[in-house]
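Every protein chain but one is kept in place in this view of the complex.
Labels for the chains are A, B and C, by order of writing; each one numbers its residues from 1.
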Amino acid sequence: MQELVNRAKELLADGTVVRVLGWKAGDLPYNPEPAYFTSAEELDNFVYNGFCGANLSKYMIEASKLEGKTMVCLKPCDTYSFNQLIKEHRVDRDKAYIVGVGCKGKLNVDKLKEMGIKGIQSISGAEMSDACDTLTIQTLYGEKTCAYADAMLERCHVCKGKEHMIYDEIIGESKDTKDAERFAEVEKIEAMSPEEKFAFFQKELSKCIRCNACRNVCPACSCRKCVFDSTKFDTAQKANVDSFEEKMFHIIRAFHVAGRCTDCGECSRVCPQGIPLHLFNRKFIKDINEFYGEFQAGADSEARGPLTNFTFEDCEPSIVTERR
Amino acid sequence: MSIEKEFRPKIVAFCCNWCSYAGADLAGSSRLAYPADVKIIRVPCSCRVNPMFILRAFQKGADGVIMCGCHPGDCHYSTGNYYARRRMTLLFSMLDYIGVENGRTRVEWVSAAEGVKFSTTMNEFVEKIHSLGENVRLEDLRCKN
Amino acid sequence: MFKIAKENLSALFSKIAETNELYLPVKVANQTNFAYWTEEAEVDLDTLKTVKSAKDAFFPQSENLYTCTKEDKKIKITPEELQSQNFVVFGMKACDVKGVEVLDKVFLAEPVDTFYAARRAHGTIVALACHEPEETCFCKVFGTDCADPVADVATWMIDGELYWKAITEKGEALTKAVEGLLVDADETKVEEEKAAIRAIVEKLPYSNLSLEGWNGDVLMEKFESPVWEELYKPCLACGTCTFVCPTCQCYDIKDYDTGHGVQRYRCWDSCMYSDFTMMAHGNNRNSQMQRFRQRFMHKLVYFPANNDGMYSCVGCGRCVDKCPASLNIVKVIKAFENQGGNE
Partner (left out) sequence: MQRIGVFVCHCGSNIAATVDVKKVVEMALLEPGVVHAEDYQYMCSEAGQAKILEAVKEKGLTGIVVCSCSPRMHEATFRKAAERAGVNPYMVEIANIREHCSWIHKDMEEATKKAVILARAAIAKVNLNAPLQPGESRVTKRALVIGGGIAGIQTAIDIADAGYEVDIVEKTPSIGGRMSQLDKTFPTLDCSACILTPKMVEASAHEKINIYTYSEVEKVTGFVGDFTVDIRKKARSVDMNKCTGCGVCQEKCPSKKAPSEFNRGLNTRSAIYTPFAQAIPNVPVIDRDACIKFKTGKCGLCEKVCQAGAIDYAQQDEIITEKYGAIVVATGFDTIKLDKYDEYAYSQSKDVITSLELERIMNAAGPTKGHLERLSDGKAPKEMVFIQCVGSRCADNRGKSYCSKICCMYTAKHAMLIRDKYPDVNVTVFYIDVRTPGKNFDEFYRRAVEEYGVNYIKGQVGKVAPLPNGKLLVQGADLIDNKQILKEADMVVLATAIEPDPSVRKIATMLTASIDTNNFLTEAHPKLRPVESPTAGVFLSGVCQGPKDIPETVAQAGAAAVKAIGLLAKDKLMTNPCTAKADELMCNGCSTCANVCPYGAITYEVKQVNDHGIREDRRIAVVNNALCQGCGACTVVCPSGAMDLQGFSNRQILAEVDAICR
């Protein structure tokens, strides 16, 4: 991390960038927040550890509007989002100095809490310099340990790899943390009967409080005005008054990001109700791969997305019925 | 006569102006009957049909939604139905995934010359919806009478 | 003081449900929220904090106000009926109970919100002391004692037994109704538990947070502080903090065309949303900084200024837990401390 801070200071000092977009230490062991730094002094609060899960790509939409270049710290998976944002002209590549930061998998404090670990006072083992295989947690109710991988975010178990797709320089080692099949969960649902599927999603979506965290954190949901906030479309809703509305919201949201979603997993990370929202996006990704050929959004900043493309031989919608 | 209320499905059909709407016109002028449950909305092209329209139809009480367009390769706008085909394939797959009965949605390519196909398709579709019964999984209770 | 063994709780719940709607923490798809009790519900009294607060019991996320229907060319208006069924909210924590006090200030003041008032009149609160407070809790800062909640009935879960103490008349009435299931108990264990809880509270990282200087007197100074410009930046403008908050009381009123009438309903709104207070002429808070500032100024300055110093934050810490960008009211308070913004 020190290397990162030093480099940031250099870049600020030599005028390459006028600000640094990274993470600032929080007031609890696990809550660093995305932050801008404009001076060497401010960088003393810079932190980069296992809890820096936030994908900073989307912040670059606003940063692109500011004067001067911004040094932005992007993890390998974040770079996919950044590419996608370039493709959609939402960020300005020339306004970004991308430091590809190393990543050994990011942590989800809710996983610790699910294990019954509460009253957390300090956590060690989550620094980038650590091996990142065990966490030791001091709590008000005694010391606990936990395997690093057991506390990882869902997305890290299906890691897209340790390569950065776009960067100006790379600082720090990365690790491919994949230890699960990306589409296993989707396949499990696909194998269910319609009744089971319906019950599963009904239950999960019933928790939705329409806080819009999934949407607002999503780098693909970068609309200035979401259709669900727009009075022009007769779709504005602030609450799920009927269970239909949560389905409408999540299906349409997933549809709008289909072919654009990089599977960064931020939606599931931020959902206060722990709804596995990635299951929607990943279903579309799986279908797209199967129907139209493998496609990874954000692998580059040029390729046409699958929904703005076609071939004469595309399958018919009846395939949905036929393959059952 | 039985007093029991017969299930009369509400069915929305989106038809592109150039092929399918004309196909429906031909079905009409050829007096090829299909149930009155089907109501047609004219759109310029199948690519104008937003998935939102389909969900909205279900929300407001539709029991089935069918979209008809020109055959692939014959689109008046040359490529519209190719995009529509991908969109609908993905949408239908998603509806299937969340447990909505298969067959409540359908896409059929009907040319301006295929009055018979239009009529047959609608007859089949209405029958299918009859077998599936009332739309419950995509209903909005507020809109129920 | 009474007690009941944990394994008899379901009997207690069905007894309460005989004459009341019962609202209590239920686990659905791995998350615990307040919900109506049914035989099948997975009641979860172990999770310290439900995701949403118990606010819905009195002020639901959405509720109908009236329905308009058309008869020929005339419009008929049918108002929604007020709550008339008694109900019990079981297992509320001290902070959430305090949250209801905050809501009372808003909805029971003139003009009285009849929907809310009806629910308050028919609702009985059974509070549950916090067994193992967590690092995000800071109710102590607002003078709440989570070891000894003040509600219609206070309860403690100690070693597999629920201790039960009626406090108000409503509480007495409920106790009477379920008397058959309760046994007498003495307070020794409860006192021990209280002491243990309080000892932990002392050790919580946020317990010493100072609210000095947060009041109506410093309104403009706080409002104009440059600190906000820095603080808001990570904010995603989502409504998570608002919707999990036990005291946020803003709502929007909307119409829904059902096809055979129009339902006028209200639903929670969030001051973090870009269309909050959007009016025909536009919005008086155009930037996220302004919206962000509004939320905290309201909780810590405007509200106490208008309500005898009562803050509209109860220190439940849900926003600390749930904010996707790790922002929260504690960080705001601390930022002003560090900036010397309190002078």
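Assume a contact is a pair of C-beta atoms (placed from the backbone, for glycine too) under 8 Å apart; a residue touches a chain by one contact, two chains touch by 3 or more.
Keep in mind that what you see is a predicted model, and the values were worked out from it rather than measured.
Hidden chain, full complex: it touches shown chains A, B, C.
Only one of B:C47, B:C68 or B:I98 touches the chain withheld from this view, namely B:C47.
Remark: the residues of chain B touching the chain excluded from display are 10, 12, 17, 21-22, 24-25, 27-29, 31-34, 36, 39-45, 47-53, 56-57, 60-62, 73-74, 76-80, 83, 87, 119, 143. Where chain C meets the missing chain, the touching residues are 72-73, 257, 259-260, 282-283, 286-287.
Counting the whole complex, the residues of chain A in touch with the unshown chain are 65, 87-90, 221-227, 230, 232-234, 256-257, 304-305, 307-308, 311.
Quick note on the criterion: only the chains that are shown with their structure count from here on.
Chain-to-chain contact here is organised exhaustively, every possible pair of chains being in touch. The greatest centre-to-centre gap from chain B, using C-alpha centroids, is found for C.
Distance from per-chain Cα centroids to the pooled protein Cα centroid is smallest for A. If each chain is reduced to the centroid of its CA atoms, chain A and chain C end up 30 Å from each other.
Centre-to-centre spacing of chain A and chain B amounts to 37 Å, using the average Cα coordinate of each chain. Residues of chain C in contact with two or more other chains: 256. In chain B, the residues that reach two or more other chains under the touch definition are 140, 142.
Note for the complex: chain C touches chain B at residues 256, 258-260, 263. The residues of chain B lying in touch with chain A in their complex are 51-52, 55, 58-59, 72-73, 79, 82-83, 85-103, 105-107, 137-142. Interface residues of chain A facing chain B in the complex, by the touch rule stated above, are 189-190, 192, 194-202, 227, 233, 235, 241-245, 247-248, 251-252, 254-255, 258, 280, 283-284, 287-288, 291-292, 306-312, 314-321, 324.
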